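Of the protein chains in this complex, one is absent; all others appear in place.
Each chain carries a letter (A, B and C) given by its place in the written order, and its residues are counted from 1.
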Amino acid sequence: MKLNKREIIAKRIAQELEEGDVVNLGVGIPTLVSSFLEGKKVYLQSENGLIGMGPPPEENSVDIDLIDAGKTPVSITKGASFFDSADSFGMIRGGHLNVAILGILQIDKSGEIANWAVPNQPILGVGGAMDLVAGAKKVIVASTLFAKDGSSKLVDQLTYESSGERKVDLFVSEYATFMFTSEGVKVVDLYGDLTIEALIEKVGLPLLYEVEIAK
Amino acid sequence: MKLNKREIIAKRIAQELEEGDVVNLGVGIPTLVSSFLEGKKVYLQSENGLIGMGPPPEENSVDIDLIDAGKTPVSITKGASFFDSADSFGMIRGGHLNVAILGILQIDKSGEIANWAVPNQPILGVGGAMDLVAGAKKVIVASTLFAKDGSSKLVDQLTYESSGERKVDLFVSEYATFMFTSEGVKVVDLYGDLTIEALIEKVGLPLLYEVEIAK
Amino acid sequence: MGIIVSLEEIRHVLKSDMRILVGGFGISGTPLSVLDQVLHTDIENLEIVSNNLGDNGMGLHKVFMEGKIKKAIGSFFTINKEAVVAWSKGELEIELLPQGTLAEAIRCGGAGIGGFYTKTAVGTALTKDKEIREIDGQRYVFEKGIRGDVALIKAAKADKLGNLVYHTTARNFNPVMATAADFVIAEVDEIVDVGELDPEHIVTPHIYVDYIVQSTYIKEGSEYVEVK
Partner (left out) sequence: MGIIVSLEEIRHVLKSDMRILVGGFGISGTPLSVLDQVLHTDIENLEIVSNNLGDNGMGLHKVFMEGKIKKAIGSFFTINKEAVVAWSKGELEIELLPQGTLAEAIRCGGAGIGGFYTKTAVGTALTKDKEIREIDGQRYVFEKGIRGDVALIKAAKADKLGNLVYHTTARNFNPVMATAADFVIAEVDEIVDVGELDPEHIVTPHIYVDYIVQSTYIKEGSEYVEVK
């Protein structure tokens, strides 16, 4: 079965997760990650007060009070627990999540992200995005590489509002996975239909890429 | 039945409590207050994580985990609940107790108290005393008026370590009940075997006392 | 002691210009019946502290549409389209806080903590005019505690003293809001006798709750409907 762009990203991220990880999935592509875990057990945290989030419920067992952070009904798994919003964000800020997987609008070459404020629109919503950026042990960005207008989301400097000083650990796109090092942006994995040269051209930034010769 | 000094104080304080009050009783004389409530229902809070503390349990139903702040086994009443130390002191500091009843070593003429550090001894214990002083809506001091050496605990200026800037609302002793006003220390109630003149003499401070003529 | 009151009786508690904390995340855990009562009063100029301004024509959304809200403090108002429009016309003040900062500020407001330092939002537009402080090598922003005149919260069950337990993710902001207002009104699905809630399971001790009202909403399939 051929995967679409979003599924390619989700599947690649699923590989990064380890058995037993406590994970928060942002809205959009991140929610798809659950489908590609192939039996790996992770614990999903939802910032509205739940650890042990399960798949969407059967239609006849929907409880509209039991929702995820995107306000979609969810189920719970065995061993799940509920807590209030203050405790939930204590968990997030306190470094108790292994991984937060977040969408972005932009990411700069240092790994700083912008994922909450759409330019030229009123800034009236932030939700839990900044808490997750600041608090998770590891932040993985899940996003297509190019915006609808064709521009690269990976940029030299953010032109959108930053989500916090903290640099993310990984950016997984449909073409490549990027890491942010002191030497620059490193392509750790190339799997789309663009060569590294084409990627560099389209992104418009220098990218480090080590070809594994002994393969 | 003739009451002893400590009982006189406890009984007088019980009169100050109102039906439904949430009350924290310090160790010593304050714990006696429960005996003089005459059916008035108050809710006793214990800072180690309990609201709805009941009387000491029968010997055969002692649970040594279920204790008050003085580490004495207690029982619970219907409607009681347990919580952790952070929530308990949130309750105390946040102004959710109607009354804290505390013992003292000294109290000055402004109503500032010293109740934790014995002079010339290492200062190695404070417990929850300062949180109660700072946080309760009303603080009532329960203490004999004179120390064992005969000196007045009501003093011009504290010579013992203060328990906090907050002034208490009432000091109930075995001779009189005192209030602390901008004009000075006011005797609101005189019931021991000392006249007001003798009281002023023994305390060594000016005391305001309004005799109710139309009684 | 009369803490169980009718919906009509809560109206006298609410006054114009009050700051009101309202529990809920979207519609989950929102005191819908209590908020409907606001529409039966002539109060206005309310300052609301809530994660959102309701949703789908329910809860605070209704109150907002009646023009009763002057200012909203919360984390996510983008879903409230009319609120966005009102804001851009200058008819609604909005103060945006990260969701975790909002929750923590309310908790501190209820717990006698004047302010705190969080690492969330350091280096963003949301904190550009705020005090930044380095503590043990990490940068934090100062935030003050938040309190309200009244808190309107939703719980699953209350006993007749006012002890509360919640239902799944409908817990959200309700327990912290119960601690952080001068007067707390809890809307509940069920009222039980004192002693029926296990002391180990009570989430909000009764001393935080001033009024309890029976909810007039029930869940039917995937929505809340009002029963009279």
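Going forward, a residue touches a chain if its C-beta (ideal position, glycine included) is under 8 Å from a C-beta of that chain, and two chains touch if they have at least 3 such contacts.
Not measured: the values here are computed from a predicted model.
Shown as candidates are B:G28, B:G54 or B:P73; the residue that touches the absent chain is B:P73.
Only one of A:F36, A:F82 or A:F180 touches the absent chain when the whole complex is considered: A:F82.
From the set B:L44, B:A117 or B:L154, the residue in touch with the chain omitted from the display is B:A117, counting the whole complex.
Although one chain is hidden here, its contacts on chain A can still be listed: residues 20, 22, 43, 45, 51-52, 76, 78-83, 89-96, 134-135. The chain not displayed touches chain C at residues 104, 108, 111-120, 133, 135-136, 138, 140, 144, 165-168, 198-201.
With the whole complex as reference, residues 46-50, 62-67, 71, 73, 76, 82-86, 88-90, 92-93, 117, 122-131, 133-135, 161-165 of chain B touch the missing chain.
We take it that only the chains that are shown with their structure count from here on.
The greatest centre-to-centre distance from chain B, using averaged C-alpha positions, is reached by A. By number of C-beta pairs in contact, chains A-C lead all other pairings. Here the CA centre of chain A is 55 Å from the CA centre of chain B. If you average the Cα atoms of chain A and of chain C, the two centres end up 29 Å apart. Shown for chain B are the residues in touch with two or more other chains, of which there are none. In chain C, the residues that reach two or more other chains under the touch definition are 107.
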